[in-house]
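Next up is a structure, given as structure tokens.
As you look at this complex, bear in mind that one protein chain is not there, while each of the others sits in place.
Each chain gets a letter, A, B and C, in the order it is written, and its residues are counted from 1.
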Amino acid sequence: MDVAVLVFLAILFPTLASVTNMAYRNNPNLRDSVTFVCAILAFACILGILNIVGSGISEEIVLTEVFEGLDIAFRVEPLGLLFAMVASGLWGITHVYAIGYMRGNNEKNHPRFFACFSIAIAAAVGIAFSANMLTLFLFYELLTVSTYPLVAHKGNAKAVYGARVYLAVLIGTSVALLLTAVIWTYTLTGTLDFVQGGILAGKVEGRIVPILLGLYAFGIGKAALMPFHKWLPSAMVAPTPVSALLHAVAVVKAGVFTMLKVGVYIFGIELLADTGASEWLMWVAAYSIITASIVAIMHDNLKRRLAYSTVSQLGYITLGMALATKMGILGGGLHIAMHALGKITLFMCAGAIYVATRKTEISQMTGLGQTMPVTFAAFGIGALSIIGLPPLGGSWSKWALIVGAADAGQLIAIFALMLSSILNVAYLLPVVAKGAFLKSDDNPCKGVREAPLFCCLPPAITAVGCLALFFWGGMLLDFLQPVVGDGHG
Amino acid sequence: MAGGTEAVAHQALEMTDHLPVLQVLIPFIAAPLAVFLGVRSLAWPIACAGAIASLVCSVVLMLATLDGSFISYHLGGWAPPYGIEYRVDAANAFVLLLISATAVVVMPFTKASVDAEIPKKDHTLFYACFMLCITGLLGVVVTGDAFNVFVFLEISSLSAYVLVSQGSHRDRRALTVAYDYLLMGTIGATFFVIGIGFLYMATGTLNMADIADRIAGQGDNRTIQAAFAFILVGMGLKVAIYPLHLWLPGAYNYAPSAVTVLLAATATKAAIYVVLRFTFSVFQPEFTFDTNVLYWIIIPFALLAMFAASLIAVFQTNFKRMLAYSSIAQIGYMLLGIGFFNLSGLTATMVHLFNHSITKAALFMAVGALVLRSGSTFYDRIRGMGKSMPLTSAVVVIGGLSLIGIPGTAGFVSKWMLVQAAFELGWWWMALLIVASSLLAVIYVWRVLEVLYLGDTAEGAQHKEAPMMMAGPMWVAALACIWFGFDTSLTLEASRVAANGLLSGNAGMAPVPTTAAGGGH
Amino acid sequence: MIDFIPPFLAYIAGALLIPFLPKGHGRSAALCIVPVVGAALMWPLPMGSYGQIGVMGLELTLLRIDKLSIIFGVIFSLAAFLAMLYAWHIRDTIQQSAALLYSGSAIGAVFCGDLISLFFFWEGTAIASVFLIWARGTTGAYFTGMRYLVVQVASGVILIAGAGLFYTETGSITFDRMQLGSLATWLIFLAFGIKCAFPLLHNWLQDAYPAATVTGTVVLSAFTTKLAVYALARSFPGTELLIYIGAIMTLFPIFYAVIENDLRRVLAYSLNNQLGFMVVGVGIGTELALNGTAAHAFAHILYKALLFMSVGAVLFRTGTAKGSELGGLYKTMPLTMIFCLVGAASISAFPLFSGFVSKALILSAAGKAEYHIVWAILLFASAGVFHHSGIKIPYFAFFAHDSGLRPKEAPWNMLLAMGLTAFVCIAIGCYPHPLYALLPYEVKYDPYTATHVINQLQLLMFSALAFTVLMRAGLYPPELKSVNLDTDWLYRRAGPAVFARVAQAVSGGWGGTTDFVRRCCDVMVAILYRAHGPDGRIARVRPTGAMVIWIAILLLAVMLVSFM
Partner (left out) sequence: MADHKTDPAKLPWLGRKLLFLDRPKNITLVVYAIYALCALLLLMEFVYTKHPYFGLEKIFGFYGWYGFVMCALLVICARAMRVVLIRSESYYAPGDVESEPYPEDGLDRSTIDD
């Protein structure tokens, strides 16, 4: 099949799932199974694209011209393909999990939930394949809007407040800063296409480069760069499947993915490296990494802690971009996949614990590991991957980032990465250690059983995925090589 | 694409050549017809037929002028400048299309809403006024004669006063509001006519193209400057430039739903068109006073509108009123585009004219449906209706997103152009102000969405979905919002041609052979 | 066709398989077989490098067989076997898997030929080993485990950072001899140093080993630090700095050991002290010294394991390893006591015991290289280690005052493991040539000269004399239930206190600021609301008069601007 057809199908299937959910609101089994089939098909489409395009770059697929020289258009390139694979591949797994979670928790409004969920996936795939900043921005906003109902899902005051913060930050930054940056870029260059080597090179100079970069970096609120990270912990009021797929994978990765795209294809790493424009961003990212980790340690609420951990981890990818070295970019790209699998595992485990025990605070989870071994084992594996320890995927991206930082001669970045790993240990592993090894006085295991199969199988799968990524790390890196202009691209 | 082509100024020979006048004449005839036929049930079909016919005219006209040429129609065969000239170029063909298309789309909605809100006995009268109002708006746009503008303006205004007062069947306050509207509208019209008087004093002609020719080079003539001031302020009132907006919220709020839709989607747009026409075609952009006013009056007041009106909208608890204030704020955007005084800015104004029109049409129709089911537009009465009226609420979502300017909606396109225009001028701070004000739009839109979707349904409320007659047009408008967010070949292209025409000031009697492309670069 | 299998794979396969075996003797036997299989995989391979894998443009070497790696591979396999035997009675899947993974990682690290693989195995030892601490299940063990893990992971990330810089600088990631000088090598050095428990970086050791499970400590004592010694010997032989670091390492732990109450912590201090000898050996870097280091690591692993085993057996039977609680156990645990004495004699380097034949190499090397003070320090440390490990441990555990405890003799598997270990200790001591043959360089050294034997006996016996005299005189510090401040005070007391203060100040400041901002926002919204709200001044629809005024104003303004 043609790449264009496959790209459209990959976006269409989630949309179809969404429509199905709205149309057959009263037939949960039909809805869920159709959605699952759509998830499989969407993933199959993306694998099909992978099969055709490989790690090359496809032709541009133009839908319509919106502004002069600005199209709504798609183009497959390795970074986007990776992101699409991650988002859509994990969708099926998360969907299974979501069924278990939503039913196990007696949540309401399933059709709306799953419909919005699917649309969000469509948006993520759209972002992944965008050929230019305009298309990307379109899907970026679609993603924000479609996830808002998911955050506000519970409908109580807390959820509404969380959703407001979510929306305010995401829409606020994107409309106020990102859009400005995009239009500015367009005014400067007359194009917004993602072009190897960047479009701004030779078009801007001096102080404008860092300012423009700043507009982008903070405008991409989804990348949760401090101080625009607040939406992420706020979004934790959402049901856990949302936190797992969207706020650990699709949404935040859309943010950092955009960040990488901007760095590589809008500015171009040569421009950034030559002008040193991204050096301040590296500091901000480093600050974000460390501070978020410290804040994470302070939080007892598991999901909140994971949210701050995500903020910190996203900083890695921004850091990779800000280093403006090939390895930095590749490390950032790798980390998209590595962190996605790790973090989704953690979130799904947090949700599984909640389904099984209704516990949300880490201090209440002491001793639970004895009765929920699968969940806690998966959590442990995910945590180790996040920390970047072998034999899990996270160690490769950390290595690449460190080499990238070394190439850039940025010791501060190396230091931030090192310190963050240690802080990661300090806030992630206590959950496992306390849960699996400490015995609690008030016998929390009483009446507790392992989470339902639908809830504990998916994290187990993703945990195995973390392991698999360790062995595929080199392959992934080779796959991404063309992004920075090396290899067979 | 701009200028250059031979103007089609000729004798009317065939039916199609009469389009400019037919455009106005058809609804004009439909109005009395609706009354005098005396069959109430026929009033609506007649109005419909009239609207559709005039839409057909405007489509043909639009296609004819898209290449940058203009059509000059001499009323009664009297050649201008002595006779009345109807002149259609891309700019007003675009507005004509907008007005007539809106009229057609809202017709079914009007039926449903009028049936619900207005006693049967007044129906014929209502449709007559409705058609008259459309006539007036179309006439304002199509005519090339300054005094004729005033005449049509009054036709539309007077019928609008009547239409607004029809809201009294639902709420007696509509009468007071209509009265206020009448007073203020009349003051505006008076100012406008005074301005035209000045112009006549200075030039001895009423044909706009002729005036343009004659005042060229008279930039320091005080009379002309005064004329400009009066015309601008007079039309400013009709436009509802920020401090002159006081008639608008009341009128929108208390008028019958259908009337609100019509007024919001078309009336202010026609007025903006007039402002554009006079600022750029009649008076020359080269006049320093012209540019001075743009920079020192229009831009500050546009900004004021964008922020003050948005803030008011943020705090409103009445959906319809909120939308009214949002309209005032959005008018600020259009004025800002005018004030930028470059191609992108004017394009932004023109395209926003269109986009905002369909957006507001969709939203006000949704409000109409909500009113129909809940009887009120206050937030606490429409709480939680997202569940019971999913179709209507979805329209609110789409319209709301377009209002904010989320990509994929029509509103995004116009905002993009506006910000781009600011950047082209190097006014990055202005770009920031624009996006900042759209953040306010986020707030007021989201308040409504939260009310609709997250609120608990009011006690005892048993709502059902709006009737198809309402939902259909609503969705047409909503889908248009999305369609024109992607396909800008019509809107942006037409706007650019129109803007180019306006900026080149090619409104003189003689066809202008060549046109400078844009003034802002 | 793959004609070799890296030994660590045997351990990993074992770790993955044993959860599926039924708990019981069968599984325990399987555990013991794994190290044997590992050794069998390693032993027949000729010298050279195997298993190069290209990943990310880097060449990883999974297997590098040379004299240095072989000797560590052999002793690690042996230690793993003995520890598994000692832990035969354990029925805890997590501990069993973790122990296998831990040993496997250590063996993998020894054989790998590049820094990346080293990092992987390095962190592998960190992660796997922490479970042996957590498995104890007490709150103290949990926190200790966390601290331990943080330190170990820190070592790993420093290593990887150093490797990254090293790669950027040299374009190579070979794990081989390097020069201190650049930041990269300093970082690698530091990473090794942390795991090697360099002074001031040492406290994780004394913190963690006493906290682990009975069997866990035995496993722990064998691998982590010796792996670090191996890494140092591989990368930084002849680095003079190491001599001084090693000298200090031999010195200060003995003071702590004297006053420490927890016997397993005493052993941890003495372990630290013994590491010092090896580090000095690496620092001297001559063939003799490196031989000494390797030999001493070999011997040390065995006798230290033996000591931990015997104290562990006591802990297993009595539930405590505190000197203040124990005493008089020789009556009911005589075999354990004897094995303990063998270990004590070995660590003290009594002639005919293993320490004697290995420590002498290092001392000689120091002497030959003319490091007078270092030599004297090492001599002192030798005496000191006899003092606290050789005498204090057995004395307070098995003799001293009768604690009244009458535990049973250790279980058969522990006795067997201890017995085997004790046998090897003595065997090496009596017949060191097989060990010498294993060493990286040719050995031209005979430990059993009259001079050496007599001098060593003099040293030890007079140390014993000092102990006796001081004991009789009541000057010897009694065993007290207590803890002694060490560098961990910095991160367990000072650090948290400072951090809490800072956090309090920051969060207070932050809270204050956000409160202030929020209040400002509230006020602003209130003001805006007053003006723009539905009943606000600006939103109110005023009479037509207001409008007229506005029109007038606007008209005036437009005219003014126009007329200008």
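Note that a residue touches a chain if its C-beta (ideal position, glycine included) is under 8 Å from a C-beta of that chain, and two chains touch if they have at least 3 such contacts.
As the structure is a computational prediction, the values presented were derived from the model and not from experiment.
When the full complex is examined, the chain removed from view is found to touch C. Residue C:R406 is the one among C:R406, C:H433 or C:R518 that touches the chain not shown.
For the options C:L470, C:V506 or C:M564, the residue in contact with the chain missing from this view is C:L470.
Between the chain not shown and the residues C:L9, C:V55, C:L183 or C:I259, the one that touches is C:I259. Taking the complete complex into account, residues 24, 88-89, 91, 136, 138-140, 143, 254-256, 258-259, 262, 315, 317-322, 325, 328, 330-335, 338, 364, 367-368, 370, 372, 375-376, 379-380, 383-384, 387, 399, 402, 404-409, 411-413, 449-451, 454-470, 472, 475-477, 480-486, 492-493 of chain C touch the chain not shown.
The working rule: only the chains that are shown with their structure count from here on.
Taking each chain's centre as the average of its CA atoms, chain A and chain C sit 36 Å apart. Each chain gets a centre from the mean of its Cα atoms; for chain A and chain B, those two points are 44 Å apart.
Note on chain placement: the centre of chain B and the centre of chain C lie 78 Å apart, centres being C-alpha means.
Note for the complex: chain B touches chain C at residues 180, 183-184, 187-188, 191, 222, 225-226, 228-230, 232-233, 236-237, 241, 243-244, 246-247, 249-250, 289, 292-293, 296-297, 301, 308, 311-312, 314-318, 321, 325. Residue ranges of chain A in contact with chain C, taken from their complex: 298, 384, 387-391, 395-396, 398-400, 402-403, 405-407, 411, 414-415, 417-418, 421-422, 425-426, 429-430, 433-434, 436-439, 473-474, 477-478. Taken together, the chain B residues at the contact with chain A in this complex read 401, 404-408, 413, 415-417, 419-420, 423-424, 428, 431-432, 435-436, 438-439, 442, 446, 450, 453-454, 485-489, 492.
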